[in-house]
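Have a look at this one.
One chain of protein is taken out of this complex; the other chains stay put.
The chains carry the letters A and B, assigned in the order they are written, with residues numbered from 1 in each.
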Amino acid sequence: MRLLRGALLLLGLPTVLFGLWWIASADSTSFYFPPLQKILAEFAETWTAERWRADVLPSLARLGAGYAASCVLGITLGLLIGRTRWLLHLTEPVLEFARAVPPPVLVPVIMLVAGIGDTMKTAVIVSGCIWPILLNTIAGVRSADAVQLDTAAAFGLGRTRTLTSVVLPAASPRIVTGMRQSLAIGLILMVISEMFAAQSGLGFAIVQFQRSYAIPAMWSGILLLGCLGVALAALFNLFDRAVLHWYHRMRERSA
Amino acid sequence: MLEADGIGRDYRVDGQVLTAIDSLTFQVAEGELVCIVGPSGCGKTTLLRMCAGLLTPTRGRAAVDGRTVDGPPADTAVVFQEYGRSLFPWMRVGANVDLPLRRLGLTRAERRERVAEALALVDLAGRERAWPWQLSGGQQQRVAIARAVAFRPRLLLMDEPFAAVDAQTRAELEDLIRDLWQRLGVTVVFITHDIDESVYLGQRVLVLSSSPTRMRAEIHIDLGEERDQLGTRSSPEFAKLRGAVWKEIQAAKRKPDE
Partner (left out) sequence: MSHKTNRDPAGPRPGDADTPHPSPAGPTAPRPGDPRARLHPRRPRPRLRPTPGRTPPLPVPLVLGAAGVALALAAGQLLPHTPLVNPAYTPTTGAVLNALAADLARGEFWQALADTLTAWALGLAIAVAAGAALGILIGSLPPVRAAANSTIEFLRPIPSVALVPLAVLLFGTRLPSTLLLVVYAAFWQVLVQVLAGVRDIDPVAADTARSLRLNPWQRLRHLAWPTALPYLMTGVRLAATVALVLAITAELVIGSPGLGHEIAVAQSSGATERMYALILVAGGLGVLVNLGVRAVERGALRWHPSVRSEAPA
């Protein structure tokens, strides 16, 4: 019974909304809003294995590479800057300014410097993804509990071990928050980097459809993008649960 | 074992200098259990942090085993008041107790044995797999004590460790400390604001003045080696000693520049 109730809650409203969309658009003759039925039919035709290989997977690979690079760079630099007070004060205004620049705006700049190949697209992703991770790492390191740091110092733990066993885990909730924000940004930048001068990729494909007025295909592309976003978010939740299980359980206890 | 020689500490706040500790000189012999009490705000914690090498003195020095303290001294363990913030919530109890042992060059088996031994000493045998936040306040402080004990320190510094714990648990923990002290032969410096506790636990009680802090009095506690919560605390000697400490503290509060 409980299982049924859970399933009902999970799928109830989406199913209703989906059904409404289906029914409302069933007799649609509007050019821009074709029947949902048609969109779904187009889905299988458009997103063939060929297109997956040529467009979708390379896009995701670039996203993966850019995101991974952002995490490594962001966390390493964040640990360094967060622990070194003078470095923090030195870089803070510049970092605050740099993070305020909307990442897509840097696409033309990066295009100038890096051309229009894979390097450019990955660089675009890194240029946007690094900020939430970097800044959240710094904030997490700065707010490490003083008593915990005192304990580490009192037992003579040493700089490296203090960093890995105390500072990094203490900052990890904030770091993970930053990584979550970065993932969302990365997806957006992946698409945007391909909407400019590109020859392949998911974003490129969708814009192609729009320009050639293949509307149902365009909608199917939007749907696919949405599904990707959801799938990545779900994957990230698994990661979050795994890395921060102690944190979530601790908070549940005191809630 | 521990020696303070004219040690003092100033702070700079808003461009002004305030003196937390003016000058303190005292000795703690090896194997002693000494309690330090004083009125609120007299810098007890500052003193402990200087002895633990977490804070640099402005004047004078502290020395452990003859060597001047300029960083956390070897063979010294600290137990803080805020157990909830001193234990690491991302590690289980066993890992918490094990962490300081990692730099001692022991094998994994030896470390495991020490951890089990320490937890047994504090009545938490077999709780290695528990998470700190699953335990009660008193149990968490026991884990912190176990962590200190597993380290096999020669000097144990305790900063009002039982202030955040309820009265019944406090009584149990006080007895635990005395028990561990007698069994392990470790030197203990115990900071507290609780006068009764200082008399119950210590062989000597050092009373600090209020800010700017100096040593106000030193009172020898001759209540004997075997003490218990009920008998000792209701004895006339206890009352007398307690009264003596009490009087010193009251006087310290009244004359700030003594």
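Quick notes on this structure:
Everything that follows uses one rule, which is that a contact is a pair of C-beta atoms (placed from the backbone, for glycine too) under 8 Å apart; a residue touches a chain by one contact, two chains touch by 3 or more.
Remember, it's a predicted structure, so these values are computed and weren't measured experimentally.
If you put the hidden chain back, the residue from A:40, A:116 or A:222 that touches it is A:222.
Only one of B:18, B:74, B:104 or B:239 touches the absent chain when the whole complex is considered: B:18.
For chain A, the list of residues touching the undisplayed chain reads 9-14, 17, 32, 85-86, 88-94, 96-109, 111-113, 139, 142-146, 149, 177, 180-181, 184, 187-188, 191-192, 195, 203, 206-207, 209-210, 215, 218, 221-222, 225-226, 229-230, 232-233, 250-251, 254-255.
Simple rule for what comes next: only the chains that are shown with their structure count from here on.
Rounded to whole angstrom, the centroid-to-centroid distance between chain A and chain B, based on C-alpha atoms, equals 48 Å.
In the complex of the two chains, the chain A residues touching chain B come out as 145, 147-148, 150-151, 153-158, 161, 165-166, 169-170, 172, 246-247, 249-250, 253-254. Within the complex, the chain B residues that touch chain A are 49, 52-54, 71-72, 74, 76-78, 80, 82, 85-86, 88-91, 99-100, 102-103, 131, 133-134, 151.
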